[in-house]
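In this view, the complex is presented without one of its protein chains, the others remaining in place.
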Amino acid sequence: MRRLALALVALVVAFGAAADARAADSLLDKVKQKGEMIVGTKYDFPPMGSINKDTGQPEGFEVDLANEIAKELGVKAKFVQALSKTRIPLIVNGNVDLIVATMTHKREREQAIDFTMHYMITGQRAVTRKDTGITHVSQLAGKQVAAVQGGNAGPNLLKVQPKAVLVQFQEQTEALLALKQKKVDAVVSDDVLNQWWVKHNPELVLVGKLYTIEPYGMGVRQNDSRWRNAINQALMEIWDSGRYHEIHFKWFGQKPEFEIPWYPK
Amino acid sequence: MESFWKWHVIPENLPFFAGGFRLTLTIFVLAWVGCWVFAVIFGAMRHSSRPWLRYPAAAVVEIIRGTPGLMFVVWVYFLSQPLIGYALSPFWAAVWALIIHQGAYAAEVVRAGLNSVPRGQVAAGYSTGLGYVEVMGWIVLPQALRNMAPAVVNRSVALFKNTSLAFVIGVIEFFRAGTIVNGRENASFSVFTFIAAVYFVCCFSLSRLGNRLGQRPGVIEDTTAV
Partner (left out) sequence: MADAVLSRTAAARAARRWQWFETPRERRAFLLVWGGLAALVVWYFFFGPRAQYDYNWRWSIVWQYRRFLLWGVGTTLYIFAWSLVFSLVLGIFCGIGRTTNVRWVRALSVGYVEIFRNIPLLVQMWWAYFGLQQVVNAVINDPLGLRILIPSTFACILALSLYTGAYMGEVVRSGIRSIPRGQWEAATSTGLSRAQTWRHVVLPQALVIVIPPMASEVLNIIKNSAIAMTIAITDLMFYSQKIEEETFAGFEAYTAGTLLFLLLTLLAVGAIYLVQWLLGLKVRSAG
(Lines give C-alpha, C1' and ligand atoms only; values in the text may rest on other atoms or scores of the structure.)
Protein backbone atom coordinates (compact mmCIF):
# COMPACT_ATOMS: atom_id res chain seq x y z
CA MET A 1 0.00 0.00 0.00
CA ARG A 2 2.73 2.44 0.92
CA ARG A 3 4.76 1.42 -2.10
CA LEU A 4 1.79 2.19 -4.33
CA ALA A 5 1.39 5.62 -2.76
CA LEU A 6 5.06 6.40 -3.18
CA ALA A 7 4.95 5.31 -6.81
CA LEU A 8 2.02 7.60 -7.53
CA VAL A 9 3.71 10.56 -5.87
CA ALA A 10 6.87 9.93 -7.87
CA LEU A 11 4.81 9.88 -11.06
CA VAL A 12 3.18 13.20 -10.25
CA VAL A 13 6.52 14.82 -9.46
CA ALA A 14 8.02 13.53 -12.71
CA PHE A 15 5.10 14.92 -14.64
CA GLY A 16 5.49 18.28 -13.00
CA ALA A 17 9.18 18.43 -13.80
CA ALA A 18 8.55 17.58 -17.42
CA ALA A 19 5.78 20.14 -17.62
CA ASP A 20 7.91 23.13 -16.69
CA ALA A 21 10.30 22.36 -19.50
CA ARG A 22 7.61 23.04 -22.11
CA ALA A 23 6.81 26.71 -21.95
CA ALA A 24 5.05 28.37 -24.87
CA ASP A 25 7.76 29.67 -27.18
CA SER A 26 8.02 30.17 -30.88
CA LEU A 27 8.05 27.33 -33.36
CA LEU A 28 11.18 28.86 -34.84
CA ASP A 29 13.25 27.95 -31.80
CA LYS A 30 11.72 24.50 -31.56
CA VAL A 31 12.34 23.76 -35.22
CA LYS A 32 15.93 24.97 -35.08
CA GLN A 33 16.53 22.94 -31.96
CA LYS A 34 15.11 19.77 -33.48
CA GLY A 35 16.88 20.42 -36.76
CA GLU A 36 13.82 19.39 -38.68
CA MET A 37 10.59 20.98 -39.80
CA ILE A 38 7.43 18.98 -40.42
CA VAL A 39 5.69 20.15 -43.57
CA GLY A 40 2.26 19.12 -44.74
CA THR A 41 1.89 18.90 -48.51
CA LYS A 42 -0.53 17.37 -50.92
CA TYR A 43 0.20 13.91 -52.24
CA ASP A 44 -2.52 13.93 -54.89
CA PHE A 45 -1.94 17.24 -56.66
CA PRO A 46 0.65 17.12 -59.43
CA PRO A 47 2.58 19.30 -60.19
CA MET A 48 2.36 20.89 -56.75
CA GLY A 49 2.67 17.76 -54.62
CA SER A 50 2.43 14.11 -55.61
CA ILE A 51 4.12 10.79 -54.97
CA ASN A 52 6.91 9.76 -57.26
CA LYS A 53 6.11 6.47 -58.97
CA ASP A 54 9.53 4.93 -58.51
CA THR A 55 10.85 6.29 -55.24
CA GLY A 56 7.58 6.54 -53.33
CA GLN A 57 8.67 9.96 -52.04
CA PRO A 58 6.73 13.19 -52.39
CA GLU A 59 7.78 15.48 -55.21
CA GLY A 60 6.46 18.65 -56.76
CA PHE A 61 6.67 22.41 -56.89
CA GLU A 62 5.59 22.84 -53.29
CA VAL A 63 7.86 20.06 -52.11
CA ASP A 64 10.85 21.77 -53.72
CA LEU A 65 9.80 25.13 -52.34
CA ALA A 66 9.49 23.69 -48.84
CA ASN A 67 12.91 22.07 -49.16
CA GLU A 68 14.39 25.44 -50.15
CA ILE A 69 12.78 27.15 -47.18
CA ALA A 70 14.16 24.45 -44.91
CA LYS A 71 17.62 25.04 -46.37
CA GLU A 72 17.27 28.77 -45.69
CA LEU A 73 16.41 28.07 -42.08
CA GLY A 74 19.18 25.53 -41.75
CA VAL A 75 16.98 22.52 -41.04
CA LYS A 76 15.63 19.51 -42.88
CA ALA A 77 12.07 19.19 -44.10
CA LYS A 78 10.03 16.09 -43.27
CA PHE A 79 6.85 15.63 -45.26
CA VAL A 80 3.44 14.49 -44.12
CA GLN A 81 0.34 14.21 -46.23
CA ALA A 82 -2.14 17.04 -45.89
CA LEU A 83 -5.57 16.52 -47.41
CA SER A 84 -7.76 19.51 -48.14
CA LYS A 85 -9.88 18.71 -45.14
CA THR A 86 -7.02 17.91 -42.77
CA ARG A 87 -4.56 20.72 -43.49
CA ILE A 88 -6.03 23.27 -41.10
CA PRO A 89 -6.55 20.84 -38.20
CA LEU A 90 -2.97 19.67 -38.71
CA ILE A 91 -1.66 23.17 -38.06
CA VAL A 92 -4.10 24.02 -35.31
CA ASN A 93 -3.28 20.85 -33.45
CA GLY A 94 0.43 21.18 -33.93
CA ASN A 95 0.89 17.99 -35.92
CA VAL A 96 2.83 19.97 -38.56
CA ASP A 97 4.86 23.16 -38.43
CA LEU A 98 4.08 24.49 -41.89
CA ILE A 99 1.40 23.79 -44.47
CA VAL A 100 2.33 24.16 -48.12
CA ALA A 101 -0.70 22.48 -49.65
CA THR A 102 -2.35 24.60 -52.32
CA MET A 103 -4.24 26.40 -49.59
CA THR A 104 -6.05 29.53 -50.64
CA HIS A 105 -5.63 32.50 -48.34
CA LYS A 106 -9.22 33.08 -47.27
CA ARG A 107 -10.30 35.60 -44.69
CA GLU A 108 -12.43 33.11 -42.80
CA ARG A 109 -9.49 30.76 -42.48
CA GLU A 110 -7.60 33.48 -40.64
CA GLN A 111 -9.75 32.74 -37.60
CA ALA A 112 -7.91 29.48 -37.12
CA ILE A 113 -4.42 29.94 -38.57
CA ASP A 114 -2.07 32.59 -39.88
CA PHE A 115 -0.91 32.85 -43.48
CA THR A 116 2.47 33.76 -44.94
CA MET A 117 2.86 35.80 -48.10
CA HIS A 118 1.33 34.51 -51.28
CA TYR A 119 3.65 32.26 -53.22
CA MET A 120 1.44 31.57 -56.22
CA ILE A 121 -1.78 32.87 -57.69
CA THR A 122 -4.14 30.67 -59.65
CA GLY A 123 -7.87 30.23 -60.14
CA GLN A 124 -10.57 27.59 -60.28
CA ARG A 125 -12.27 26.04 -63.21
CA ALA A 126 -14.17 22.91 -64.13
CA VAL A 127 -12.78 20.02 -66.15
CA THR A 128 -14.91 17.62 -68.11
CA ARG A 129 -14.71 14.83 -70.66
CA LYS A 130 -14.87 15.69 -74.32
CA ASP A 131 -18.04 13.66 -74.79
CA THR A 132 -20.21 15.61 -72.36
CA GLY A 133 -20.22 18.69 -74.54
CA ILE A 134 -20.20 21.06 -71.59
CA THR A 135 -18.56 24.35 -72.46
CA HIS A 136 -19.79 26.73 -69.79
CA VAL A 137 -20.42 26.59 -66.08
CA SER A 138 -24.10 27.37 -66.61
CA GLN A 139 -24.51 24.00 -68.29
CA LEU A 140 -23.61 22.27 -65.03
CA ALA A 141 -27.08 22.80 -63.56
CA GLY A 142 -28.42 19.55 -62.21
CA LYS A 143 -25.26 17.63 -63.11
CA GLN A 144 -23.02 15.71 -60.75
CA VAL A 145 -19.77 17.53 -60.15
CA ALA A 146 -16.92 16.09 -58.12
CA ALA A 147 -14.83 18.10 -55.68
CA VAL A 148 -12.58 17.36 -52.76
CA GLN A 149 -13.99 17.60 -49.25
CA GLY A 150 -12.61 20.51 -47.31
CA GLY A 151 -11.33 22.46 -50.28
CA ASN A 152 -12.59 25.66 -51.77
CA ALA A 153 -13.67 24.29 -55.10
CA GLY A 154 -17.03 22.86 -54.09
CA PRO A 155 -18.41 25.92 -52.28
CA ASN A 156 -17.08 28.25 -54.99
CA LEU A 157 -18.84 26.26 -57.68
CA LEU A 158 -22.09 26.43 -55.74
CA LYS A 159 -21.73 30.21 -55.67
CA VAL A 160 -21.59 30.47 -59.47
CA GLN A 161 -23.87 27.50 -60.18
CA PRO A 162 -26.13 26.74 -57.24
CA LYS A 163 -27.95 23.99 -59.10
CA ALA A 164 -24.95 21.71 -59.50
CA VAL A 165 -24.91 18.51 -57.41
CA LEU A 166 -21.68 18.14 -55.47
CA VAL A 167 -20.08 14.74 -54.92
CA GLN A 168 -17.29 15.07 -52.37
CA PHE A 169 -14.28 12.79 -52.30
CA GLN A 170 -11.30 12.55 -50.00
CA GLU A 171 -8.61 13.11 -52.63
CA GLN A 172 -8.23 14.59 -56.10
CA THR A 173 -7.30 11.24 -57.62
CA GLU A 174 -10.67 9.80 -56.69
CA ALA A 175 -12.48 12.76 -58.21
CA LEU A 176 -10.55 12.29 -61.44
CA LEU A 177 -11.29 8.58 -61.40
CA ALA A 178 -15.00 9.25 -60.99
CA LEU A 179 -14.84 11.61 -63.96
CA LYS A 180 -13.08 9.04 -66.11
CA GLN A 181 -15.53 6.34 -65.09
CA LYS A 182 -18.40 8.64 -66.10
CA LYS A 183 -19.84 8.71 -62.59
CA VAL A 184 -19.67 12.51 -62.60
CA ASP A 185 -19.81 14.96 -65.46
CA ALA A 186 -17.21 17.44 -64.27
CA VAL A 187 -14.57 18.01 -61.62
CA VAL A 188 -13.84 21.41 -60.13
CA SER A 189 -10.39 22.10 -58.86
CA ASP A 190 -7.55 24.62 -58.90
CA ASP A 191 -6.26 25.44 -62.33
CA VAL A 192 -2.69 24.23 -61.73
CA LEU A 193 -4.12 20.74 -61.35
CA ASN A 194 -6.60 21.17 -64.20
CA GLN A 195 -3.85 22.07 -66.61
CA TRP A 196 -1.83 19.03 -65.53
CA TRP A 197 -4.81 16.71 -65.94
CA VAL A 198 -5.70 18.02 -69.38
CA LYS A 199 -2.09 17.74 -70.47
CA HIS A 200 -1.83 14.11 -69.39
CA ASN A 201 -5.35 12.92 -70.25
CA PRO A 202 -6.31 13.71 -73.82
CA GLU A 203 -9.96 12.87 -73.26
CA LEU A 204 -10.38 15.74 -70.80
CA VAL A 205 -11.06 19.36 -71.67
CA LEU A 206 -11.29 22.59 -69.70
CA VAL A 207 -14.65 24.28 -69.25
CA GLY A 208 -14.85 27.99 -69.91
CA LYS A 209 -12.86 30.54 -67.97
CA LEU A 210 -11.59 30.80 -64.44
CA TYR A 211 -14.35 31.88 -62.12
CA THR A 212 -12.35 32.63 -58.98
CA ILE A 213 -8.92 33.90 -58.06
CA GLU A 214 -7.01 31.71 -55.62
CA PRO A 215 -3.90 33.19 -54.01
CA TYR A 216 -1.96 30.42 -52.29
CA GLY A 217 -0.46 31.12 -48.89
CA MET A 218 1.47 28.88 -46.57
CA GLY A 219 -0.24 28.12 -43.29
CA VAL A 220 1.43 28.59 -39.92
CA ARG A 221 0.29 28.53 -36.33
CA GLN A 222 -1.80 31.39 -35.04
CA ASN A 223 0.01 34.23 -33.24
CA ASP A 224 3.55 33.06 -33.87
CA SER A 225 5.08 36.13 -35.50
CA ARG A 226 8.68 35.00 -35.29
CA TRP A 227 7.96 31.79 -37.15
CA ARG A 228 5.84 33.50 -39.77
CA ASN A 229 8.45 36.21 -40.31
CA ALA A 230 11.13 33.57 -40.71
CA ILE A 231 9.11 31.83 -43.44
CA ASN A 232 8.32 35.11 -45.18
CA GLN A 233 11.95 36.15 -45.17
CA ALA A 234 13.03 32.75 -46.44
CA LEU A 235 10.54 33.10 -49.30
CA MET A 236 11.91 36.52 -50.17
CA GLU A 237 15.44 35.17 -50.23
CA ILE A 238 14.37 32.34 -52.51
CA TRP A 239 12.68 34.80 -54.87
CA ASP A 240 15.55 37.23 -54.79
CA SER A 241 18.20 34.66 -55.54
CA GLY A 242 16.30 33.30 -58.53
CA ARG A 243 15.74 29.86 -57.06
CA TYR A 244 11.99 30.39 -57.17
CA HIS A 245 12.19 31.00 -60.90
CA GLU A 246 14.25 27.83 -61.36
CA ILE A 247 11.73 25.70 -59.48
CA HIS A 248 8.82 27.31 -61.32
CA PHE A 249 10.46 26.69 -64.67
CA LYS A 250 11.17 23.08 -63.71
CA TRP A 251 7.56 22.32 -62.89
CA PHE A 252 5.60 24.64 -65.16
CA GLY A 253 7.92 25.16 -68.09
CA GLN A 254 7.61 28.92 -67.96
CA LYS A 255 8.43 31.96 -65.88
CA PRO A 256 6.05 32.95 -63.10
CA GLU A 257 3.42 35.50 -64.09
CA PHE A 258 3.25 37.25 -60.75
CA GLU A 259 5.67 38.56 -58.16
CA ILE A 260 6.21 37.68 -54.56
CA PRO A 261 6.11 40.85 -52.49
CA TRP A 262 9.59 41.82 -51.42
CA TYR A 263 10.89 44.33 -48.94
CA PRO A 264 14.44 45.19 -47.96
CA LYS A 265 16.22 44.27 -44.75
CA MET B 1 -13.25 0.72 -75.69
CA GLU B 2 -11.39 1.02 -72.49
CA SER B 3 -10.19 -2.26 -71.18
CA PHE B 4 -10.48 -3.13 -67.51
CA TRP B 5 -8.08 -6.01 -67.67
CA LYS B 6 -5.00 -4.00 -66.90
CA TRP B 7 -2.99 -6.51 -64.92
CA HIS B 8 0.34 -5.13 -66.10
CA VAL B 9 -0.10 -2.33 -63.56
CA ILE B 10 0.70 -4.68 -60.68
CA PRO B 11 4.20 -5.85 -61.62
CA GLU B 12 5.13 -2.33 -62.68
CA ASN B 13 4.34 -0.90 -59.27
CA LEU B 14 5.32 -3.86 -57.15
CA PRO B 15 8.03 -2.03 -55.11
CA PHE B 16 5.49 0.61 -54.14
CA PHE B 17 2.98 -2.04 -53.09
CA ALA B 18 5.71 -3.86 -51.18
CA GLY B 19 6.57 -0.69 -49.26
CA GLY B 20 2.95 -0.25 -48.33
CA PHE B 21 2.66 -3.85 -47.23
CA ARG B 22 5.75 -3.49 -45.06
CA LEU B 23 4.12 -0.54 -43.32
CA THR B 24 0.92 -2.50 -42.84
CA LEU B 25 2.89 -5.31 -41.20
CA THR B 26 4.70 -2.85 -38.92
CA ILE B 27 1.45 -1.25 -37.81
CA PHE B 28 -0.02 -4.71 -37.28
CA VAL B 29 2.81 -6.00 -35.11
CA LEU B 30 3.00 -2.88 -32.93
CA ALA B 31 -0.75 -2.66 -32.55
CA TRP B 32 -1.00 -6.39 -31.80
CA VAL B 33 1.38 -6.14 -28.87
CA GLY B 34 -0.26 -3.02 -27.42
CA CYS B 35 -3.74 -4.33 -28.05
CA TRP B 36 -3.25 -7.50 -26.00
CA VAL B 37 -1.55 -5.62 -23.17
CA PHE B 38 -4.59 -3.36 -23.05
CA ALA B 39 -6.85 -6.40 -23.32
CA VAL B 40 -5.20 -8.26 -20.45
CA ILE B 41 -5.43 -5.25 -18.16
CA PHE B 42 -9.04 -4.46 -18.91
CA GLY B 43 -10.14 -8.07 -19.28
CA ALA B 44 -8.73 -8.91 -15.88
CA MET B 45 -10.38 -5.84 -14.40
CA ARG B 46 -13.74 -6.84 -15.82
CA HIS B 47 -13.33 -10.38 -14.55
CA SER B 48 -12.37 -9.28 -11.08
CA SER B 49 -14.74 -9.82 -8.18
CA ARG B 50 -14.30 -6.28 -6.96
CA PRO B 51 -17.05 -4.01 -8.27
CA TRP B 52 -14.89 -0.92 -8.10
CA LEU B 53 -12.63 -2.46 -10.73
CA ARG B 54 -15.36 -4.11 -12.73
CA TYR B 55 -17.72 -1.23 -13.39
CA PRO B 56 -15.26 1.43 -14.61
CA ALA B 57 -13.57 -1.12 -16.85
CA ALA B 58 -16.95 -2.22 -18.22
CA ALA B 59 -17.90 1.38 -18.93
CA VAL B 60 -14.65 2.11 -20.76
CA VAL B 61 -14.77 -1.07 -22.82
CA GLU B 62 -18.42 -0.69 -23.77
CA ILE B 63 -18.02 2.93 -24.83
CA ILE B 64 -14.99 2.15 -26.97
CA ARG B 65 -16.77 -0.83 -28.53
CA GLY B 66 -19.70 1.36 -29.48
CA THR B 67 -17.59 3.73 -31.58
CA PRO B 68 -16.76 3.13 -35.24
CA GLY B 69 -13.12 2.31 -35.84
CA LEU B 70 -12.73 5.00 -38.49
CA MET B 71 -13.94 7.65 -36.09
CA PHE B 72 -11.47 6.46 -33.50
CA VAL B 73 -8.56 6.77 -35.90
CA VAL B 74 -9.61 10.33 -36.79
CA TRP B 75 -10.19 11.17 -33.12
CA VAL B 76 -6.78 10.07 -32.00
CA TYR B 77 -4.97 11.85 -34.82
CA PHE B 78 -6.65 15.22 -34.55
CA LEU B 79 -7.40 15.38 -30.88
CA SER B 80 -4.13 14.08 -29.48
CA GLN B 81 -2.85 17.62 -29.13
CA PRO B 82 -5.78 19.15 -27.26
CA LEU B 83 -6.19 16.03 -25.18
CA ILE B 84 -2.71 15.05 -24.12
CA GLY B 85 -0.67 18.00 -25.24
CA TYR B 86 1.46 16.02 -27.68
CA ALA B 87 0.90 15.79 -31.42
CA LEU B 88 1.18 12.26 -32.78
CA SER B 89 2.45 11.50 -36.25
CA PRO B 90 -0.05 9.74 -38.53
CA PHE B 91 1.73 6.41 -38.07
CA TRP B 92 1.66 6.51 -34.28
CA ALA B 93 -1.85 7.91 -34.17
CA ALA B 94 -3.00 4.94 -36.24
CA VAL B 95 -1.13 2.49 -34.00
CA TRP B 96 -2.58 3.96 -30.79
CA ALA B 97 -6.07 4.15 -32.23
CA LEU B 98 -5.89 0.49 -33.22
CA ILE B 99 -4.48 -0.47 -29.83
CA ILE B 100 -7.33 1.18 -27.95
CA HIS B 101 -10.16 0.25 -30.30
CA GLN B 102 -9.21 -3.35 -30.98
CA GLY B 103 -8.01 -3.66 -27.40
CA ALA B 104 -11.55 -3.14 -26.18
CA TYR B 105 -12.76 -6.05 -28.30
CA ALA B 106 -9.80 -8.13 -27.23
CA ALA B 107 -10.61 -7.35 -23.60
CA GLU B 108 -13.91 -9.12 -24.09
CA VAL B 109 -12.04 -12.15 -25.42
CA VAL B 110 -9.78 -12.16 -22.36
CA ARG B 111 -12.75 -11.86 -20.04
CA ALA B 112 -14.57 -14.70 -21.77
CA GLY B 113 -11.43 -16.78 -21.54
CA LEU B 114 -11.05 -16.18 -17.82
CA ASN B 115 -14.75 -16.91 -17.35
CA SER B 116 -14.49 -20.18 -19.22
CA VAL B 117 -12.55 -21.74 -16.37
CA PRO B 118 -15.13 -23.12 -13.92
CA ARG B 119 -15.19 -21.23 -10.64
CA GLY B 120 -15.23 -24.51 -8.82
CA GLN B 121 -11.64 -25.14 -9.79
CA VAL B 122 -10.58 -21.74 -8.48
CA ALA B 123 -12.35 -22.41 -5.21
CA ALA B 124 -10.77 -25.85 -5.00
CA GLY B 125 -7.39 -24.29 -5.60
CA TYR B 126 -7.82 -21.82 -2.76
CA SER B 127 -9.15 -24.50 -0.47
CA THR B 128 -6.00 -26.59 -0.88
CA GLY B 129 -3.95 -23.65 0.32
CA LEU B 130 -2.65 -22.18 -2.95
CA GLY B 131 -2.23 -18.44 -3.10
CA TYR B 132 -3.63 -16.07 -5.71
CA VAL B 133 -0.55 -16.20 -7.94
CA GLU B 134 -0.40 -20.01 -7.92
CA VAL B 135 -4.09 -20.35 -8.62
CA MET B 136 -3.84 -17.99 -11.57
CA GLY B 137 -0.61 -19.41 -12.91
CA TRP B 138 -1.24 -23.16 -12.50
CA ILE B 139 -5.01 -23.51 -12.74
CA VAL B 140 -6.67 -20.58 -14.49
CA LEU B 141 -4.25 -19.28 -17.08
CA PRO B 142 -3.29 -22.54 -18.81
CA GLN B 143 -6.90 -23.44 -19.38
CA ALA B 144 -7.99 -19.89 -20.18
CA LEU B 145 -5.24 -19.44 -22.75
CA ARG B 146 -6.07 -22.73 -24.45
CA ASN B 147 -9.72 -21.77 -24.61
CA MET B 148 -8.97 -18.29 -25.83
CA ALA B 149 -6.58 -19.30 -28.59
CA PRO B 150 -8.96 -19.42 -31.57
CA ALA B 151 -10.65 -16.21 -30.51
CA VAL B 152 -7.23 -14.58 -30.20
CA VAL B 153 -6.49 -15.59 -33.77
CA ASN B 154 -9.87 -14.26 -34.88
CA ARG B 155 -9.19 -10.92 -33.22
CA SER B 156 -5.75 -10.76 -34.78
CA VAL B 157 -7.26 -11.26 -38.21
CA ALA B 158 -9.72 -8.45 -37.47
CA LEU B 159 -6.82 -6.24 -36.36
CA PHE B 160 -4.99 -6.95 -39.61
CA LYS B 161 -8.05 -5.96 -41.60
CA ASN B 162 -8.51 -2.80 -39.57
CA THR B 163 -4.99 -1.56 -40.31
CA SER B 164 -6.45 -0.46 -43.64
CA LEU B 165 -8.39 2.24 -41.78
CA ALA B 166 -5.13 4.09 -41.20
CA PHE B 167 -5.35 5.37 -44.75
CA VAL B 168 -7.74 8.20 -43.88
CA ILE B 169 -5.07 10.08 -41.98
CA GLY B 170 -2.46 9.72 -44.66
CA VAL B 171 -0.47 6.64 -43.68
CA ILE B 172 0.77 5.06 -46.89
CA GLU B 173 0.01 1.49 -45.99
CA PHE B 174 -1.00 -1.24 -48.39
CA PHE B 175 -4.50 -0.01 -49.21
CA ARG B 176 -3.42 3.59 -49.66
CA ALA B 177 -0.57 2.46 -51.89
CA GLY B 178 -3.22 0.79 -54.01
CA THR B 179 -5.37 3.90 -54.24
CA ILE B 180 -2.39 6.03 -55.22
CA VAL B 181 -1.43 3.61 -57.99
CA ASN B 182 -5.04 3.41 -59.07
CA GLY B 183 -5.29 7.19 -59.25
CA ARG B 184 -2.35 7.24 -61.57
CA GLU B 185 -3.21 4.33 -63.81
CA ASN B 186 -7.02 4.13 -63.69
CA ALA B 187 -6.98 0.35 -63.30
CA SER B 188 -9.52 0.01 -60.50
CA PHE B 189 -10.52 -3.56 -61.23
CA SER B 190 -7.01 -5.00 -61.32
CA VAL B 191 -5.62 -2.98 -58.44
CA PHE B 192 -8.47 -3.60 -56.04
CA THR B 193 -8.75 -7.27 -56.96
CA PHE B 194 -5.02 -7.61 -56.30
CA ILE B 195 -5.30 -5.84 -52.94
CA ALA B 196 -8.29 -7.99 -51.99
CA ALA B 197 -6.40 -11.13 -52.98
CA VAL B 198 -3.37 -10.25 -50.86
CA TYR B 199 -5.52 -9.45 -47.83
CA PHE B 200 -7.43 -12.66 -48.40
CA VAL B 201 -4.30 -14.80 -48.52
CA CYS B 202 -2.92 -13.28 -45.32
CA CYS B 203 -6.13 -13.37 -43.33
CA PHE B 204 -7.18 -16.79 -44.60
CA SER B 205 -3.94 -18.45 -43.57
CA LEU B 206 -4.21 -16.84 -40.14
CA SER B 207 -7.79 -17.97 -39.69
CA ARG B 208 -6.98 -21.49 -40.87
CA LEU B 209 -4.58 -21.64 -37.95
CA GLY B 210 -7.37 -20.49 -35.70
CA ASN B 211 -9.69 -23.17 -37.04
CA ARG B 212 -7.12 -25.82 -36.28
CA LEU B 213 -6.87 -24.59 -32.69
CA GLY B 214 -10.63 -24.41 -32.32
CA GLN B 215 -11.50 -28.06 -32.67
CA ARG B 216 -11.75 -28.68 -28.93
CA PRO B 217 -14.53 -28.57 -26.38
CA GLY B 218 -14.74 -25.62 -24.05
CA VAL B 219 -13.48 -23.20 -26.63
CA ILE B 220 -15.15 -19.79 -26.68
CA GLU B 221 -16.72 -18.44 -29.83
CA ASP B 222 -15.88 -15.02 -31.10
CA THR B 223 -17.33 -13.99 -34.42
CA THR B 224 -17.79 -10.23 -34.22
CA ALA B 225 -17.58 -8.45 -37.53
CA VAL B 226 -15.41 -5.50 -36.56
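By written order: A and B. Residues from 1 in each chain.
Note that contacts are C-beta pairs under 8 Å (C-beta built on N, C-alpha and C of every residue); 3 or more make two chains touch, one makes a residue touch a chain.
Predicted model, so just to flag it, every value in this text is computed and none were measured.
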{"item": "Of B:Leu14, B:Ile63 or B:Ala123, the one touching the omitted chain in the full complex", "value": "B:Ile63"}
{"item": "Options B:Leu14, B:Val37, B:Ala59 or B:Ile84, residue touching the unrepresented chain", "value": "B:Ile84"}
{"item": "Identified contact with the non-displayed chain, of A:Val75, A:Val92, A:Ile121 or A:Val205", "value": "A:Val92"}
{"item": "Candidates B:Ile10, B:Val153 or B:Val168 - the one touching the absent chain", "value": "B:Val168"}
{"item": "Sites on chain B contacted by the missing partner chain, in the whole complex", "value": "1-5, 50-52, 56, 63, 66-71, 74-75, 78-79, 81-82, 84-85, 157, 161-162, 164-165, 167-168, 175, 179, 182, 186-189, 191-193, 195-196, 199-200, 203-204, 207, 221, 223-226"}
{"item": "Interface residues of chain A (partner: the chain not displayed)", "value": "1, 4-5, 8, 11-12, 15-16, 18-19, 22-24, 85, 88-89, 92-93, 111-112, 146, 149-150, 167-170, 174, 177-178, 181-183"}
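FYI, only the chains that are shown with their structure count from here on.
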{"item": "Centre distance in Å when chain A and chain B are each reduced to the mean of their C-alpha atoms", "value": "33"}
{"item": "In the complex, chain A residues that touch chain B", "value": "22, 43-44, 51, 53-54, 56, 80-83, 86, 89, 93-95, 170-174, 176-177, 180-181"}
{"item": "Parts of chain B lying in touch with chain A, wherever the complex brings them together", "value": "13, 15-16, 19, 77-82, 85, 87-90, 168-170, 172, 179-180, 182-184, 186, 188"}
